[in-house]
Every structure is written in C-alpha cells, then in structure tokens.
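Just dropping this structure here.
Shown here: the complex without one of its protein chains, the others still in place.
Our next item is chain A:
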Amino acid sequence: MASSIPNTYRAGPDDSGHFGIFGGRFVAETLMPLVLEVEAAYKAAKADPDFKAEFDYYLKHYVGRPSPLYYAERLTAHFGGAKLYFKRDELNHTGAHKINNCLGQALVAKRMGKTEIIAETGAGQHGVATATVCALFGMKCKVFMGAEDIERQQPNVERMRLLGAEVVPVTSGTSTLKDAMNEALRYWVAKAETHFYIIGTVAGPHPYPAMVRDFQSIIGTETREQMMEAEGRLPDSLVACIGGGSNAIGLFHPFLDDASVKMYGVEAAGSGIDSGKHAASLTGGRPGVLHGNRTYLLQNEDGQITDAHSISAGLDYPGIGPEHSWLHEQGRVTYVSATDEEALDAFKLCAEKEGIIPALEPSHALAYVGKLAPTLPKDHLLVMNLCGRGDKDLAAVLKHLKARGKL
C-alpha cells in the first residue's frame, strides 16, 4: 500500500510507546508506576541541555568518542565492489557500542536519585558496560546472567566482578539471556523503589526502546558527519548485525528519512533458518508479546517462546526491538541473516585482511557484506557497524575453527 508510506520514519514511538502495532507497555501493574517514572525522568532529561552536556562530556572523555569511520581498503579490494567503511565502535572503552547506552541510562538513574542498578546480560558485554558505569558513578550493580552464559563467558564474568558488580546466576528456564531478563524483571518488581533497570537493547516496555535508540544514535550521527567529511556525500548502504538491534538502530535511525540510503539488518541464522536452530526473529518468527513489548518472536503455535540458537551469545535472543519489527513491515530496512559458519569465516577474514579482530556479532554483518559488496559498483559507499571487538570470543572461535580444520 503505497499510500501508507509515512512522511517520516523517525517520529516513533507515539505517546503510548507504539511503533505501528509494535512496542507498548506489557508489564505487571507492580512495574507500571516505575515504568511511568522512568518515562517522565527520561523526557525531562532529554529536554535539559545540562543532561546532554554531561552525556557528551563522558562520551568524549570517558568512552573515547567519536569512534573513527575507517576505510577498509584491503577488504574493499578483496570483495571487489562497494567501497567499504567500518564504523569503529569496537574502539570504545569496554570494547563495544554497549557503553553509549549504559552511560546515558546511568545518568538518567542518577537524576532520579537511584543508587542501585540492575542489568541482564548474555555475552557479558552489556554487563561489563553496566558494571563500568556503575564503578564510574559509585553505584551498586547487580547483573543477572544465565548460568549457561556464565560458563561460556568466564572472562567477562571476572571483569564484572573486578569492577565491583555482583553477578547473579540465573538457572530458571533455559539459563540464557531471555531468562536473565525474566529474572531481572522479577527482581525489579520487588525493588522498584530503589533500583533502576538498565536494559541493554532496544527492547522492553516503553520508554526503553526509544531511550536506548536515542543514546545509540550517536553512532549514526557521527557516521553522517564523518562520511560527509570523507566523501562529501551520504553513504549508499548501511549494514549492522541484529540481536535485540541496538547497534543497528543506532546506526540506521539518523538516516531513516534519507531515501537514497539502503539499510540491511543481519540476524543470526545459527545452523541455518531451515534447521530451526537460529536466532532470526524477523526471518523465522512472528509477532507476539514478551518482555514488555509486542515484536517478532521465536515461538511455537501455542505462543510459548522457543529457544534461540547462535554461536554469538550476544545475538542469542528470541526477540528483536519493536522498532525493527515496524521498519521490517514498512519495508524501510531489509532484514537478512548469516549463519554461524559464515560468521566464523568473516571473523577470520577480518583479522587477516584488516588486522582487526571483530566480535562474533559484527562478524555476522561482515558475512553479509561479503555477499552484498561484490554486487555493487566501486563508487557505492557501504558502512558496516563494527560494533564490538573479538577478544571475548577468541577461545570459542579458535575451538570452532580448529574443529572445522580452518586453522
């Protein structure tokens, strides 16, 4: 329906937190007053120049922004098509884009007078970033993490503990990210008056999807300026990986109304979409309600949430941010997927060709770039968000590559 194309893709969500039919506030009554309180506090912060000044100060001096926009010359030559740029968010303090959001939310929490922070984490990147800002601002920090993920991500567990956070093992359900989020919500219900919940991605009840997006939008805002400086024009395509989708929306959002800019979100296809063992909510799921919002979810015919599968713990989530669900249905962003195998190959390729060891999450984005770039002309400007570095994944990747005889 051509007539339903909106004037702008950047106006959402509406006052009740909806992007079309997606989003909303599907939480228990116990949490509602707090969710409304967070919404009011964020609204006030957004309108306050002092808040923005403080956020910008820490982004520059603590996180190390702006992150470079780097022309990946050897990979460009290797793919033999589009001119590839990396947005280097893996160079941020703590090694991923996650810190942008944690910093913003911690500053909101501080304004609200909250002194205790809770968070959920899968791979541990969001947990480490949360523990980091809590140390920075002298806040108590509790991170809920699936028992299985604690086993898989020991170095990050040690980091969080060193930073003074308490890591709470979650053994309910499947002991992974979705269960960590359930448990964080359960804990928050009981401690709502004193605790602030720093959600790590663009999901959860309103205002979280919008708030997290706003804090991550610095990625796209910088990219826009840097590309104008480097090439004198806007990029032609943007590519980013998607778990919940915070790094992708951060890159995409400032460009949504630039019709010439194509966007590709890369979900984790695990062992392949047809295998049923994947984490591609848009490709392999359908709309449902979980964790405070309506969005595409992996679920069975009875509405029970099913397990996600991905080599990357950071993409191992059965849902996706509601704004992505909306952009998917609007057709503004193209959502594709990359398998474990393809991500492993891209991981190795990036290390060999560019001297950059990427995290497994952006390795999925790079795997898709490897398919897309060769089909495009040499003057096509393609930006990929290199949203995290791969130190945390070394042990797992080496094991997989050796098992496949690729190392």
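Everything that follows uses one rule, which is that contacts are C-beta pairs under 8 Å (C-beta built on N, C-alpha and C of every residue); 3 or more make two chains touch, one makes a residue touch a chain; residues count from 1.
As a working rule, contacts and distances are computed from a predicted model.
Novice: When one chain of this assembly is omitted, its UniProt record names it as which of these: "Tryptophan synthase alpha chain", "Glycolate oxidase subunit GlcE", "Iron ABC transporter permease" or "nitrile hydratase"?
Specialist: Of the names offered in "Tryptophan synthase alpha chain", "Glycolate oxidase subunit GlcE", "Iron ABC transporter permease" or "nitrile hydratase", the absent chain's UniProt record gives "Tryptophan synthase alpha chain".
Novice: Among A:Val289, A:Ile357 or A:Ala396, which one touches the chain that has been omitted from the display?
Specialist: A:Val289
Novice: For the chain left out of this view, which of A:Met112, A:Val168, A:Ala192 or A:Leu401 touches it?
Specialist: A:Ala192
Novice: Among A:Pro6, A:Pro68, A:Gly173 or A:Gly272, choose the residue that contacts the chain missing from this document, as touch is defined above.
Specialist: The missing chain is touched by A:Gly173.
Novice: I need the residue numbers on chain A that touch the omitted chain, in ascending order.
Specialist: 16, 24-30, 32-34, 172-173, 178-179, 182, 185-186, 189-190, 192-193, 288-292, 294, 297, 299, 301-306
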